[in-house]
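Attaching a single structure in structure tokens format; questions to follow.
Yeah, one chain of the complex is gone here, protein chain that is, but the others are all in their spots.
Should a chain be cited, it is by its letter among A and B, assigned in written order, with residues numbered from 1 in that chain.
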Amino acid sequence: MSSVFDRTASAITGLLLVMLIALLLLGHGMPVYLVNLAGQVMCFVLLAMAVDLMWGSAGILSLGHGLFFAIGGYIAAMHLLRTAFAATHVLPDFIQFMGNGGFPGWWALFDSSLFTALAVLVVPALAAFVFGYVSFRSRVNGVYFSIITQALTYTAMLLMFRNDTGFGGNNGMTGFHAIAGLPAGGGDAGVLLASLATAAVLVCLIGGRTLLASRFGRLLAAIRDDEPRLRFLGYNTLWLKLVAWCLSASVAGVAGALYVPQVGIINPSLLDPALSLEVAVWVAVGGRGGLCGAVLGATLINLLRSWMAASAPLLWPFVLSLLVLLVVLALPNGLLDMRNRSRGWMHSLLPAVGRPRP
Amino acid sequence: MSGSAIAVAGLTVAFGNFVALNNLTFEACYGQVHGVIGPNGAGKTTLLDVLTGKSAPRQGSVHLDGTIDLGRMTEVQRALAGIGRKFQKPSVFEALTIAENLDLALRVHRNSLLREVLARRADKDAAIDRLLQTVGLADRRDTLAGVLSHGQKQWLEIGMVLVQDPKVLLLDEPVAGMSDEETAHTASLVQSLRSPDRSIIVVEHDMDFVEQVADTVTVLHEGATLFEGSMAAARADHRVIEVYIGR
Partner (left out) sequence: MRSFVRTWLAGGLVILLLLQGRAFAAPAASMSRTDVLAKLCAAGGQDVPSALRQMLDGAVDASAADRDWAKRVVQGFSTRSLRCADDGSAFLTGPGGAVNAATLAPGASPDGLRAPLPSLRTRALLEQLDAALTLFVAPAAADRLAAVHTLERRGDGLPPGLLRHALDAEHDAQIAAGLRGLIVAAGLHSPDIPERLAAIHALGRDPTSQVVTTLATLRADPGYAEPPGVAAALDQELTQARWWVRIGDGLSLAYNGVSAGSVLFLSSVGLAIIFGLMGVINLAQGELIMIGAYATFCVQQAMRSVAPSMLDWYPLVAIPVVFVVTALVGVAMELLVIRHLYRRPLMTLLATWAISLLLVNLVRVGFGTQNLEFQTPSYLTGGVRLVGDFLVTWNHMGAIAFALAAFAVTLALLRLTDIGLFIRTVTQNRAMAGCVGISTRRIDMAAFGFGAGLAGLAGLALSPIYNVNPTMGTGFIIDSFMVVVLGGVGSLFGTAVASLGIGLVNVGIEPFYGAVAAKVVALLLVILLIQRRPEGLIALKGRR
């Protein structure tokens, strides 16, 4: 296991720090779209890290992290709708449409920012716990697990599309008034959210890498290598996997909670299986394990997408699919592999003097 | 201490219509090395699978120390109760170093996963160093297990099982694919593992190896015991000869 700060991790941490400081000091002078782009990309980076936390270490690929992302998002949206109502006294359309004359009683809980923050961490983890417990207990793994997570997200999407589920149905929730006292959609709120997202990425990167370098991280690696062996050594792998899985879900929840206020709306499209699948693609392209690849992949692909969305939107799916095929076939462990590849390539050019055995 | 370590009674295991073990009764005692031999398909590995909880028997009971019913325990609980197994195919954690492999195998807090995860590494280091000496890998402490040779992986795995200080040590074909030199090394390793508090069960094809290490042997044939006694007696037994040669 590499140390917490190898060269790539240090470089990425440094860049993120620079970005955070730039946002905090100069953010108000920057163009709003740039701040928003940075903020949204950071949320996707966080989501990718959540997936990599499971996939890169324990080898368990979730194709359903959109679910936890959306749970975080919906919780944030509920808080924002409550605060908007407190300020304007206008009920959101879908609440009026439900015909109960107001918010369901339990929404009052989300008046509290503290409760909302807790819920963003805990509710996705709880959902992950229930699903993870039944799946891991019956030793569902590999491709099975991946596809069942996708089916779960798909089902959740169908559920949320219904109006009587109570979360705005097809149209979702929108009409946020203010974010932490700053007018929603304004530059100040954007800078705040982008800074928060960048800080969250930093915390997650450093915390995650510390965790992965610990014995817990080694146990996860052992699960990936040979789970039965670990069980015969007396480790109940169910709980190890569950802890990592719930932690990963919480991170995804935080990402969603920071993302939704930035885009100003949440609807069931976040639960589209295609999004969850794409997150795995970001990680695969960047390189699994150690979280750096997730940061790299999510950033590059999302920047490329937003650039192409303006210049050549029709070409984007082709670029994305060919990029994935290229990476999967040529760089088995993503762009991070390029480093090793190029090193190997240089070695093959040099005479075999002092070449270290792997 | 030389009482019954593992007592198997009336054990039947079937996969579909194939009966792998048929009403098998078997006992292994503390302080002894017990060899289990038999032709392919005799049920040797299945026996180990049942002991560790990998396969569930259709009938019969398995007891540890004559009192602890293993049938009700999960794989993990059995491992914690003192049953250690080395697999036929060397299974070590290839992405971890040798020291890290042993670090995971050494349980200092058997009753709490949380405390185990949080345990200080220093608490384990002395034991790990000692073990590295025993299995002869002391100079490769920080090598990734994935790059070890086949024999070295086998020793590492034996070390990982050993570091748990198991009451019952199950070795599934420990010398398969080893050179003569490595086999001799393994034989002396197994001899050195003998302890009055430990029962060692060796499943092996290599009769010479079994003769070197085992006190008693059990010959399995079609899921049932064919012969039990010393290796020398087994070599002389006509039924054993028939099973091995007559097929």
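Everything that follows uses one rule, which is that contacts are C-beta pairs under 8 Å (C-beta built on N, C-alpha and C of every residue); 3 or more make two chains touch, one makes a residue touch a chain.
Not measured: the values here are computed from a predicted model.
Colleague: With respect to the chain omitted from the figure, which of A:21, A:34 or A:134 is a touching residue?
Modeller: A:134
Colleague: Kindly state which of the options A:154, A:232 or A:259 is in contact with the chain not pictured.
Modeller: Of the listed residues, the one touching the omitted chain is A:154.
Colleague: Using the touch rule from the top, list residues of chain A that touch the missing partner.
Modeller: 55, 61, 63, 134-135, 137-140, 142-144, 146-148, 150-152, 154-155, 158-159, 161-162, 273-274, 277, 280-281, 284, 314, 317-318, 320-322, 324-325, 328-329, 332
To be clear about the criterion, only the chains that are shown with their structure count from here on.
Colleague: Measure off the straight-line distance from the CA centroid of chain A to the CA centroid of chain B, and report it in whole Å.
Modeller: Roughly 44 Å separates the two chain centres.
Colleague: Flag every residue of chain A that touches chain B in the complex, lowest number first.
Modeller: 1, 214-216, 218-219, 221-222, 224-226, 228-236, 239-240, 357-358
Colleague: Spell out the part of chain B that touches chain A in their complex, as residue ranges.
Modeller: These residues of chain B touch chain A: 52, 54, 74-76, 79-80, 84-85, 87, 91-97, 100, 103-105, 107, 110, 113, 116-119, 121, 147, 160, 164.
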